[in-house]
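Report on one structure; see the data block that follows.
Missing here is one protein chain; the remaining ones are kept as they sit in the complex.
Entry: chain A
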């Protein structure tokens, strides 16, 4: 029924401006890093064929969003239909870490997901290649946050040096696929419900 959707995993990357969302996406999809990315306006889009657990093949559509708060009103257009949401902060920027929770809430408000409690999020602490002296967010704090957000997976990555990027996205793909299948099942339920409602309506109209 949703055969078309089954092959496509939609992933949204969120986080403050300048934490490295675009770099992460390009590192993962093209295995490249550049200092020359422009600030993302609206959202950028890349796709990659993924092989999950050497078993299932799918196309991952990655939406890399703009970090500036002003663009958040756009969320609806890009969040809808997402299978997994990646929250990124910069380990050298406390504010970006503090904002993670609000990015998550923002997403849940706009994405209109069916089961907010179980929707898959993945937390990434980026720029771990930076000097230790510059790092201001401890791994422990990140793990605590991840636990408080419903035990979501957390990875410490560097788009610049490619540390953990593939591993993280493997997990993202797995979560997205899981969510995708859950959604498909849910859709079937909805479909049955709809028929019931239809019948109810018929009864009502007869009674008029």
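Throughout what follows, contacts are C-beta pairs under 8 Å (C-beta built on N, C-alpha and C of every residue); 3 or more make two chains touch, one makes a residue touch a chain; residues count from 1.
In this text, contacts and distances are computed from a predicted model.
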item	value
Undisplayed chain, where the name is taken from the UniProt record, one of "GTPase-activating protein", "Large ribosomal subunit protein bL19m", "Gpi16 subunit, GPI transamidase component" or "Mediator of RNA polymerase II transcription subunit 27"	"GTPase-activating protein"
Sole contact to the chain not displayed, among A:51, A:68, A:118 or A:148	A:68
Touching residue (missing chain; options A:9, A:43, A:58 or A:123)	A:43
Where the unshown chain meets chain A, residue by residue	17-18, 35-47, 59, 61, 66, 68, 70-71, 73-74, 77-78
